[in-house]
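Note that one protein chain is taken out, while the other chains of the complex remain in position.
The letters A and B name the chains in turn, as written, and every chain counts its residues from 1.
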Amino acid sequence: MSEWETVIGLEVHVQLATKSKIFSGASTLFGSSPNTQACNIDLGMPGVLPVLNEEVLKMAIKFGLSINANINSPTQFARKNYFYPDLPKGYQISQLDNPIVEGGVLEITLKDGSKKKIRITRAHLEEDAGKSLHEDFEGLTGIDLNRAGTPLLEIVSEPDLSSPEEAVAYLKKIHSIIRYLEISDGNMAEGSMRCDANVSLRKKGSKKLGTRTETKNVNSFKYVEKAIQHEMRRQIKILESGKRVTQETRLYDSQLDETRPMRSKEYANDYRYFPEPDLLPVVLSEDFINSVKDLMPELSEEKEKRFIKEYKLSDYDANVLSVDPNLSNFFEEVVVRSRDPKLAANWIMGELSAFLNKENLSILETKVDSINLGNLLSRIEDSTISGKIAKEIFEEMWNSKKSPDEIIEEKGLKQVTDSSEIEKVINQVLEQNQSQLEQYKSGKVKLFGFFVGQVKKASRGKANPEQVNKLLEERLKE
Amino acid sequence: MSLKNQDLEQIAYLARINIDKDKFPSLKKELESILELVAKMDSVNTESVVPMSHPLDLSQPLRKDKVTEKDDRKNLQKNAPSIKAGLFMVPKVIEVED
Partner (left out) sequence: MTELHKLSIKEKLKGLKDSTFSSQELTESYLKRIKKLDNKINSFITVLEERAVKSAKEADQRYASGSALPLDGIPIAHKDIFCTEGVLTSCGSRMLSNFISPYSSTVVKNFEGSGSVVLGKTNMDEFAMGSSNETSYFGEVKNPWKEDYVPGGSSGGSAACVSAGLASGATGTDTGGSIRQPAALCGLTGIKPTYGRVSRYGMIAFASSLDQGGVLTKTAEDAAYMLKTMSGHDPKDSTSLNVEVPDFVKEINKEIKGLRVGLPKQFFSMNLPEYVERSINESLKVFEKLGVKIIDVDLPHIDLSLPIYYVIAPAECSANLSRYDGVKFGYRCEDPKNLEDLYMRTREEGFGSEVKRRILIGTYALSAGYYDAYYLKAQKCRRLVANDFKETFKSVDLILSPTAPDTSFALGAKTSDPVEMYKQDIFTIPANLAGLPGISVPCGQHQGLPLGLQLVSDNLEESKILRMAHHFQLNTDWHKSWPELD
């Protein structure tokens, strides 16, 4: 592998979360009974005409602005001609020249923390096709056109990705952006985000691009990684045996973890694009674009920078907490109450994450909400409880849904901070451990830890550790 | 502009229209005479001319994102050649194109 380098470009289709379709007023809700959300326009009935949904423009512009791309005006639709039963008109209304978004860059963060800029070639609008159902129908296929006409944003990257890891990081970044912008739920399993991978190899240092294959039907981050890895292995084998890679479209089979070529006639993919005569050029005025700008939420990059500046979080913490809009909202809500951002960050990425992962829950399904976590953390800050006790309380909160104060009260877990109280316990412990005290006095300073442990035990963890240390030190000096 | 049989086969496939081989000669002649008519454009210099896709010099009107259509399946499927469980039925599709 070391003499070869991989060149990867990804095409991501994002289903835009509009209420109605891109060219008709039918609903886009997922999961309805077949063909109950396909109106005459979606079915391509004789005489029907497309009318453009304003919201799709706004969503595409949001995406374009978030990656600092050019917004083309006018932008034009085109017909992409091919025959398939789930494509009712026998052509898909898409964009060829003057796509709505062109250029742009997004930054990905890799596991080792390094960052890489990936250029976007373009992002354009098009309509989705329907669905073909092959099972349960002897020798026949059933077509459901509910999905036909759902708006898609096709995002095409330059071949700037060089490894499966980068490809996955890129996809995750796209996923995060589209969810942040609320333009899509990015659910790969449900098909609202789909990925095709273009993979080619070339000798390290070569400037020429090798022959690429396009792999379709990868519907999870994991499969994208595996499909690309498979393609890389397959292509290396071919190239090393002196043969040439065939330019073709392949399908990924997740069961067998392999890609297979799709059979089709050579000239089958002559799409004969031409400008869509039923739709006029779309003019996007400065006002229109600015109105969209005003609606944009803070993006994860901006948020990350702000977390570092405002909350003094580490780069790593800031990055982790800013990727998911729900997580970052949660974090900020906790900080309102706890006022110690570092503590909040630690607890969210530590304790809370562990509990969520154990039960396979997302942050939205957390059993301890931000208010209660915030309150718990503020109790640590005001020394009502120690950090260790807080962990016990957290578990109780998770299981019982009670508030921290309720639990502290019920279980009498208030930290003992009263010096006289602690001194009492210290005296007790020292009395009960005379021989160790002697040893300490004669030089075995390591026994300090032993005494701390004993005081902790005797106070059942409630004694404030800092105070214990301080008072014990003083006492032992005497 | 002469068309080869292969060209005709290719266009017929792209257009998904079956044409019997015995019809090829006459069809070729007809298409070639149309292409001859069309060739008159070749002599005109159009280098700096902006193509005209629409007779109107206007921009696309927009529609608000609202659901305005409700389920009309029964009516819309009245003309369907083959329906099963609300689906349009076709002979099994072998290649999964997505």
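Assume a residue touches a chain if its C-beta (ideal position, glycine included) is under 8 Å from a C-beta of that chain, and two chains touch if they have at least 3 such contacts.
None of these values were measured; they are calculated from a predicted model.
The hidden chain makes contact, of the residues A:E54, A:E102, A:E182 or A:D270, with A:D270. Interface note: of A:P46, A:G113, A:G242 or A:G443, the residue touching the hidden chain in the full complex is A:P46. Residue A:D278 is the one among A:D278, A:E333 or A:D405 that touches the chain missing from this view. Not every partner is drawn; the one left out touches chain B at residues 7-8, 10-12, 14-19, 27, 30-31, 33-42, 44, 46, 49-56, 58, 60-61, 63, 72, 75-76, 78-82, 88, 90-94.
The missing chain lies against chain A, touching residues 40, 43-52, 79, 81, 83, 85, 88-91, 141, 143, 145, 267, 270, 272-274, 277-280.
Criterion: only the chains that are shown with their structure count from here on.
Per-chain Cα centroids separate chain A from chain B by 41 Å. Listed in rising order, the residues of chain B touching chain A in the complex are 10, 13-14, 16, 53-54, 56, 58-69, 71-73, 76-77, 84-93, 95-98.
Taken together, the chain A residues at the contact with chain B in this complex read 18-20, 24-27, 33-40, 43, 45, 51-57, 74, 83-85, 132-134, 137, 139-145, 194, 216-217, 251, 262-265, 267-268, 270, 272, 275, 277, 279-283.
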